[in-house]
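The complex is shown incomplete by one protein chain, all other protein chains being positioned as in the whole.
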Amino acid sequence: MTTDHDIKDITLADAGRERIDWAFSEMPVLRAIYKRFTREQPLAGARISGCLHITTETANLARTLRMGGAELVLCASNPLSTQDDVAAALVRHEQIPTFAIRGEDTTTYYHHISKALDHRPQLTMDDGADLISELHQHRTELLATIRGGSEETTTGVLRLRAMAEEGALKYPVIAVNDAMTKHLFDNRYGTGQSALDGIIRATNILLAGKIFTVAGYGWCGRGIAMRAKGHGAQVIVTEVEPLKALEAAMDGFRVMPMFEAAACSDFIVTATGDKHVLDTAHFEIMKDGCVIANAGHFNVEINIPALEALAVVKQRPRTHVQSYRLKGGRCIRLLTEGRLVNLAAAEGHPAAVMDMSFANQALSMAYLWRNGTKLTHSVHQVPVNIDRQVAQMKLAVMGLRIDALSPEQRHYLVSWRDGT
Amino acid sequence: MTTDHDIKDITLADAGRERIDWAFSEMPVLRAIYKRFTREQPLAGARISGCLHITTETANLARTLRMGGAELVLCASNPLSTQDDVAAALVRHEQIPTFAIRGEDTTTYYHHISKALDHRPQLTMDDGADLISELHQHRTELLATIRGGSEETTTGVLRLRAMAEEGALKYPVIAVNDAMTKHLFDNRYGTGQSALDGIIRATNILLAGKIFTVAGYGWCGRGIAMRAKGHGAQVIVTEVEPLKALEAAMDGFRVMPMFEAAACSDFIVTATGDKHVLDTAHFEIMKDGCVIANAGHFNVEINIPALEALAVVKQRPRTHVQSYRLKGGRCIRLLTEGRLVNLAAAEGHPAAVMDMSFANQALSMAYLWRNGTKLTHSVHQVPVNIDRQVAQMKLAVMGLRIDALSPEQRHYLVSWRDGT
Amino acid sequence: MTTDHDIKDITLADAGRERIDWAFSEMPVLRAIYKRFTREQPLAGARISGCLHITTETANLARTLRMGGAELVLCASNPLSTQDDVAAALVRHEQIPTFAIRGEDTTTYYHHISKALDHRPQLTMDDGADLISELHQHRTELLATIRGGSEETTTGVLRLRAMAEEGALKYPVIAVNDAMTKHLFDNRYGTGQSALDGIIRATNILLAGKIFTVAGYGWCGRGIAMRAKGHGAQVIVTEVEPLKALEAAMDGFRVMPMFEAAACSDFIVTATGDKHVLDTAHFEIMKDGCVIANAGHFNVEINIPALEALAVVKQRPRTHVQSYRLKGGRCIRLLTEGRLVNLAAAEGHPAAVMDMSFANQALSMAYLWRNGTKLTHSVHQVPVNIDRQVAQMKLAVMGLRIDALSPEQRHYLVSWRDGT
Partner (left out) sequence: MTTDHDIKDITLADAGRERIDWAFSEMPVLRAIYKRFTREQPLAGARISGCLHITTETANLARTLRMGGAELVLCASNPLSTQDDVAAALVRHEQIPTFAIRGEDTTTYYHHISKALDHRPQLTMDDGADLISELHQHRTELLATIRGGSEETTTGVLRLRAMAEEGALKYPVIAVNDAMTKHLFDNRYGTGQSALDGIIRATNILLAGKIFTVAGYGWCGRGIAMRAKGHGAQVIVTEVEPLKALEAAMDGFRVMPMFEAAACSDFIVTATGDKHVLDTAHFEIMKDGCVIANAGHFNVEINIPALEALAVVKQRPRTHVQSYRLKGGRCIRLLTEGRLVNLAAAEGHPAAVMDMSFANQALSMAYLWRNGTKLTHSVHQVPVNIDRQVAQMKLAVMGLRIDALSPEQRHYLVSWRDGT
């Protein structure tokens, strides 16, 4: 029987498998869970639909869930992030129905989500909440049998919290994004390295000595700012939250409104989770040659229609660069059509980072399969013991040992009578 | 009428006032509150006893509370941190009864707390929870009229949580330490700079190229690690929490158990909040010349009696250095008798940092005076609007402007229907 | 008339031209020289043979020389660094005879040099001294009419100094590498960014928290160390020179012999200019999964035959990764066959860096054409006024203004009578 699928090219399957294996070698925590799931079958019989970036790391999560007993179907969570060889390998070598084509248009994108929902999932996995949103808006007949879902991103969690607030959320969702072992590592170190990687691959421009603006000083933004500084750039941060702005200033970054930053920057990267962070007013005062990119989940952070409207000439000097020449001759260079630059121009987060995120995903799926029916229809934290367990596993595979409290020290921490 | 006091030398008062004024010039947020308090008298009639480090910054908090209508009495929160000229200035120029002498012994220390309690406070302020602990153990007759208290430190909050857990806490306490505008700035940037400052003043040793171990990767520990790295040292972090250990490793620091770190370090600084982090086993394998210091609240982190027991010769080569020569000839150099190195060898947190901490203190005191009787007898967070207000005031005085969300952007953040 | 050539695929010419133009937009100093050369024709009639990395930046140097009046022929200076689309564009769009195919074998490589020499150059340009060495060993009949040459790299300059020492060098060569505006920028910032870029593209491994060893703390090595640190890695430096080793230690890096570093590293990158820096003894104690790469000019720094001899299984998990499984099961991953990782796995130095290096090249060629016959047959520095001119042009295009000395200040600097 052939595995159902809609992918680019099945002949890429072997190349995909090589890369998936390479990634697995960098995911020791997930490998340990894979072994345990194979033995314990904690997902026996569970139907899961996952709307995730179809990358080598996701493939390893998929393998792990499948070995744990799940029947899994996958679709893309972003039209530009699919790695076509991985999609092929999932279909051919893992027998996992997959619906994802790099560069698919919005219609196909939603058609693929629809195919993933046809699986009648009992558990869902999201990366940006598109599947769960679709499900609640257009496929409500499926809600009855769903035990729970998980969400991977800051953006998705925001959307889900908004749903829950409205009373619109109809099953429990675990905010994998909020696990300490997820967002501290993935959003900061993962996005930090991979966003810079994407920008450099896309442009091959030297960062040292350049002015580099980061919009948003959340976990992703500070990862990007840290790495841009590590490349020798002079970094500016823009924010809307006073506290984060203060922190950025105390961390040694320049802080100013975007309108001022836009006028002097060589690079601007958005990582805010909000829309139109770069808009007409900014385009109109940018320096000639300014490179703009987005590292936030959706391609709304840069108002591309507004940029198109200003442009008199469009060129594509490099694969991932769209150059817009404005009246007056200044040129603005947009990367990867405003989509996640780390996934579109590079390979997304390194495997070692996704290792922890997906360890949380796998363990959360097993938890929901066992306990989902007992949970309220709201956004839940990853259980603390899962988070801590992932941290300990990671530390072990890195070969790092740490101190343990003595009984005397443990006691001291909870006593209050002894003072100075 | 003379202001009651027990201080070192009243003739230092003018010198103290000069330094207090200098600090005030670096505390623009507190200055703004000072003006408002003078006008609005939010603490009219309140009797406050404060057990705080008697520094120039504390003096400015004291001034501010007094201008807000409070009757204030102060005592030291650490035997070595008092600045005698400040104590003198408080008595002579601010008419605030003060009980604090740098280098006082433990008996005097507790006698001074007792004097502060004789004031029959309605509000208390602690920095380490010594006054509140004393009050709950030995002066329970005072509890009835107390509306609330505040606590400045991580250590004190830990003690108070332990008290609350036991049901032993008899009035509401606000954990000023936990305000974002306090611990993010004070514990990280403040302790970072001032602990290094203390170590350099105490030793004048070059840090570049040295191996520098930090015990504990909490906010204080990471501040110290960051600044030691900023001085060109090679930094090692020790931890007992897997997650913090992971974070330290990902931040580029070496992570290992203290037993290994102690054997190769040129400097070791403790910032854990726990006892005997450096103990006999560590002293026995330290390198010749190793400098050890404490940046945690209490002087229990280094087991000094154990070190004394190992020493065959003791010398004091510099004011703040005690050198212990062990059998076999190795020498260990202990700074400031294991007490807070930033306060004992330098001047504690810079005023600009304390500005935000004490803005939270002042506003929390006013809040408790107004609302204390309505609160449960437990540890409370600083009200969110106080925290945010402090952040905005700080940003304004730093001359930093930030972006504001447009209505469209604000709406986008709470919508969930629009996706890819 | 067709331009003579031996390249991969002429149909890549248009793609190549787009990328060359993109690079030119990042090379404002060279653009200014291009305009001047077009006007002044300082190389009118000069036959130049260049043995250089055939990249977009080199193409812009070639354009500039040609517009200055030179008849230019190019061949590759490394078998793996040629960008085939650039070679095609040079032939088709610039009419510059080019002999370079990415991945050519050694025989073809030297055949291409031979073709470049058939041009009977009056000026030569080298990047590693292969052409000049070939010329002095096998084509001595050409020496008589040569006015001078230039050399781009540290490695090449070392070879030429050895030749000059032996009295074997038969015409003057300008060490472009030694220009301040070349080696300070190109070797440090250029190699720093591009070597890391190559490693990340080749592996997509997270650097944060990893142990990263750099062999050699010359300008390239310190660039790599600086950027690895900027990615959150823990960096070790190995050296043979006491002074450089000291400097590395004072810069906060760990310093140790390679034998110890090899045993604990996740990454090892060589940048020494010497051979067999990684050899059997090191392979035998490396950690499982260790990634090794070379950023030095020649592929002799890693003893690959010795590694091959130890391997029991060879795999290629990713395009630029060769995985060697040793007896006992440990795996060593060699990048880009030990050739320059920044050129083989990424795109070499960013254009902005090469801008200054090639500005020096272009101006040095013009200088040699005018003055070469007057110079001794030895290695010469780039004339100081060329170096300074390049610095000023770069500063101007970056939009940076600096201070100027007042006459009074200028006088003070050369007076010695006024003291304290």
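A, B and C are the chain letters, set down in written order, and residue numbers restart from 1 in every chain.
As a convention for this text, a residue touches a chain if its C-beta (ideal position, glycine included) is under 8 Å from a C-beta of that chain, and two chains touch if they have at least 3 such contacts.
As the structure is a prediction and not an experimental result, all values here were calculated from the model.
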* **Which of C:S49, C:T124, C:T238 or C:S265 contacts the chain that the document leaves out** => C:T238
* Could you tell which one of C:P28, C:G50 or C:G128 touches the chain left off the display? => C:G128
* **Given C:A32, C:M250, C:L310 or C:L375, the one touching the chain that is not displayed** => C:M250
* Which residue of C:Y109, C:F212 or C:W369 touches the chain not shown here -> C:Y109
* Asked: Considering the whole complex, which of C:A44, C:L143, C:A162 or C:I285 touches the chain not shown?
  -> C:A162
* Structure fact -> Contacts from chain A to the absent chain lie at residues 208-209, 229, 232-234, 246, 249-254
* Asked: Going by the touch rule given at the top, which residues of chain B touch the chain that is not shown?
  -> 18-19, 21-23, 25-26, 189-190, 192-193, 197, 200-201, 204-209, 226-227, 229-232, 289, 316-318, 321, 346-347, 349-353, 398
* chain C, residues in touch with the chain not shown (by the definition above) -> 77-79, 106, 109, 128-130, 133-134, 137, 158-160, 162-163, 165, 168, 180-181, 184-185, 189, 238-243, 245-247, 249-250, 255-258, 273-277, 298-300, 387-388, 391-392, 394-395, 398, 400-406, 408-409, 412-417, 419-420
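Note that in this section only the chains that are shown with their structure count from here on.
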* **Rotation, 0 to 180 degrees and nearest 5, that superposes chain A on copy chain B via CA atoms** => 180
* To do: Tell me which chain's centre, taken as the mean of its C-alpha atoms, is farthest from chain B.
  => C
* Structure fact -> Within chain C, the set of residues that touch 2 or more other chains is 208-209, 229, 232
